[in-house]
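Only a single protein chain was left out; the remaining protein chains are all shown in position.
Naming follows writing order (A and B), and every chain is counted from residue 1.
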Amino acid sequence: MEVTLTVNGADHTLDVPDNALLVELLRERLNLTGTHVGCDTSQCGACVVHMDGRAVKSCTVLAGQADGADVTTIEGIGTADALHPMQEAFRECHALQCGFCTPGMIMAAIDLVQTSDDLDEAAVRDGLEGNLCRCTGYHNIVRAVLSARDNM
Amino acid sequence: MSETGGTGIGASVRRKEDVRFITGAGNYMDDINQPGQTYAVFLRSPHARAKILGIDASGALATPGVVAVFTGADLAADGIGDLPCGWLVKSRDGSDMIQPPHPPIAVERVNYVGEPYGIVIAETLQAARDGAEAVVTDFEDLPAVVDAATATSGDQLHESVPNNRCYDWEFGDQAATEAAFAQAAHVTSLDIVNNRLIPNAMEPRAAIGCYEAASGDYTLYMNSQNPHLERLVLAAFVQVAPESKLRVVSPDVGGGFGSKIFVYAEETAVTWAAGKVRRPVKWVADRSESFLGDCHGRDHVTHAELALADDGEFLGMRVATTANMGAYLSTFASSVPTYLYGTLLAGQYRTPAIYVEVQSVFTNTTPVDAYRGAGRPEATYVVERLVETAARELGMDPAELRRRNFIQPDQFPYETPVALTYDTGDYEASLDRALEHIDYARFAARRAESEALGRKRGIGFSSYIEACGLAPSQVALSLGAGVGLFESAEVRVNVTGSVTVITGSHSHGQGHETTFAQVVSEKLGIPFENVEVVHGDSGRGDYGLGTYGSRSIAVGGSAIVKAADKIIAKGKKIVAHNFETTDDRIDFEDGVFSEQESNRSMEFGEVAFAAYVPANFPLDELEPGLSEKAFYDPGNFTYPAGTHVCEVEIDPETGTVEIVDFVAVDDFGLIINPMIVEGQVHGGLVQGIGQALLEHGVYDESGQLVTGSYMDYCMPRADDVPSFTVDTTVTPCTHNPLGVKGCGEAGAIGATAAVMNAVTDALGVKELAMPATSETVWNALGGSGAASGAA
Partner (left out) sequence: MYRFNYHRASSLAQAAELRSGADDGVFLAGGMTLIPTLKQRLAAPTDVVDLAGIEGLSGITVGDTVTVGAMTPHADVAGSAAVQGAIPALADLAGRIGDAHVRNRGTIGGSIANSDPAADYPAAVVALNATVHTDRRDIAGEDFFLDLFETALEPGEIVTSVEFPVPARAAYAKFPNPASRYAIVGVMVAELDGAVRVGVTGAGPCAFRSAELEAALAGGLSAAALDGVSVPDGNLNSDLHASAAYRAHLVAVMARRAVAQLAG
């Protein structure tokens, strides 16, 4: 099956199996390994990317469903020299430890800030319920999102 | 957050490793692929206990893309040994614990759901899965033993283990303890279940076995907390390959919490199989496999008693525990409910007599081993639930009862009745600070306010202690450990003056690249940016013991300091040679070697260059080069301690518990990076809270894991927990060069008891099972007996 999509601003047309997932396309075909897989029941959020401007679990989107879509991954939001404000806030606030959940968490957090008014601590905690982190206890993630909110 | 400028010891330096993680450039196991690799899928038992009558792999071998199918018999025929347990515990009669055979891939019998009994290797993951489904296995299902409390009377699971009892261990002075109870004015007793937990590091375990036929070299990529130990066990015990022919590489590791310490079937099998199929073999667990296949934690059933004098003085403690080992003895399983548990039952108190009995039993469940805290959370839970309950029974303030029994600052070093010698501490300082932060004086008013709103408020304390910095080898070996527990370090000064530090510790989220660089930067007076930390590769560094037991800074960091000291000593010799003087006349400070009573000096970088461009070195006295190794073996454990206070509010209509405030005041000794330390505490707290309120590994009567996915195993999410007040007090560790104690497990050790003490306080009940789910709490409030419509 042929899938045409834009990923991080670059156009791709790829031949993939009908049962390929978006996350497999990203990781295995485009070598964008920043998007992680942490579970098999669509619960952990490590695989969150933006598809047509919305945060989605790329492990729960078939590659075919992404045909024609504009996808942004963790690799597409900033670079080491020009970090996205959310990336910067995560580093500044020590909002990551092992780093495995971090790409999904950052992508979810960006979407949360972009789609919310009056984001306070409770709203951040509520808004991140789709992303599991086992290291940080969420404390510093919440601080980071609130800090990035003011810089985005 | 503490803010200290600079990049040296005590500064909250932002982490070196973060840039790659936040940009998606981290290098985790599933990001690694080898040319020509194949994919492995494990055949896993659907039964908790069964005989394997036959395995028909013909369907798998006929599946397009399948390369090979191996069973336990194939590994056994090739001389692959059992997975060993590395800690020998003796029963009270002096006999050795019974270690049942534990073939990596089951041969004749399976003993838990998910136990691997075969491996299918294929060109693609899809083909491997298809092949695995095409294998037809004939099982004879047998009745399962699931419950630890009754395991000794269940069917015998292993031929060599009567009554399913691994050992029957006792510790402490029984006679003295009985005497203490005989004169007690009051005895508090509790029945406690320490619920089974499933670790759930966010990165699933994975392994790639590689074999190079020309050299006979094996390389195993895996996410391990201790790659050297993995290599040792696979070489010396399992006999996959000689140690010199096996390299274990552990890249960025996405969390571990203990679960990535152990030597498992999967990495054993893929390494062996790589030699068979002569191609790399890759396996990545999916989360469902992780639930079944990663060692679980805790799972104790305990009866505990505390004897007190009428003024509240602790006289003695008596503890009897049954610990569930699961189906086999995992790598360190035997030590967790014994030497990491019984030895901690003194807590922060002067309890003069303690006696503990522990029997470990086998059941048809996933093996249980160390999980964040490992034995110490279980001990803390026993002690701190007992103390809080005693205070309630005696009508005393729980904080004051603790204060009355604390070991006093002038009593250190303090020898406990359970074999440990605490080097230092100031327990009242942490308690006082915690009471201040929680505003204890106003608690009664807050409780009244909650009551006015129809809510029940409770407060709970936990004054925990842990033994960290595992471990003095001599002590560990005398208690049955199979390995020393020192750590290695190499400080390699490069020609240009930059420094490569190679450590046997291995970060799986702790930020070693930053913390160790801070230590070396400060020690050698060189820029933080010039220090590169290398870890996780048995091919690049000396044998080391890895990261667990809050040991990295206390043991690994001390080894680095020791190696850095050697660098300074060598540097002084080089400078002395250059200045034509003796090294005792050379001082070193802030990166500058200077001659005493002279204005001559050399910068660190100049000395490095001189070391590798050795002009006229007296070669029999002074070798070229500037690279030093050290092994540091600690003289004692370290004893982080502190007080955690939790305040909860309960909605009596639904039974829902909300943590409204949580204070943790910890004494970790001196701190290298306060930002990282606070982060470690936050994460630990949530794991401790998770145990108290949310998490539970549940098996049904047939031995099926009911909580086998995130749909049912309740992981703490952001909206389940509050922000925390975290603070520290400091008594420097007296026996390591950095004065550090370690901080990785404290949160998980202290939090659980604090939460449950708060919940039981709010409910006015003595005992309550963990996790305190809303239904459990509702039942404790008389829920099911009350009319469902009642307010």
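The rule is simple: contacts are C-beta pairs under 8 Å (C-beta built on N, C-alpha and C of every residue); 3 or more make two chains touch, one makes a residue touch a chain.
In this text the structure is predicted, and so the values were computed from the model without any measurement.
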Hidden partner chain, touching residue among A:5, A:108 or A:142: A:108
Per the touch definition above, residue among A:27, A:57 or A:134 touching the missing chain: A:57
Chain B residues touching the omitted chain (full complex): 126, 129, 133, 288, 653-654, 694, 698, 706-707, 710-715, 720, 773-775, 778-779, 783-784, 787-791
Where the unshown chain meets chain A, residue by residue: 1, 17-19, 21, 40-43, 45, 48, 54-57, 59-62, 64-65, 67, 108, 111-112, 115, 127, 129-131
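In the analysis below, only the chains that are shown with their structure count from here on.
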Approximate Å spacing (C-alpha centroids) for the pair chain A, chain B: 29
Chain B-touching residues of chain A, taken from the complex the two chains share: 17, 27, 32-41, 43-44, 46, 73-75, 78-80, 83, 87, 90-92, 94, 96-103, 106, 121-122, 124-126, 128-129, 131-143
Partner chain A, residues of chain B touching it in the complex: 14-15, 17-26, 28, 30-31, 126, 200-204, 252-255, 257, 286-288, 508-511, 675-676, 678-680, 682-687, 709-711, 715-719, 721, 723-724, 747
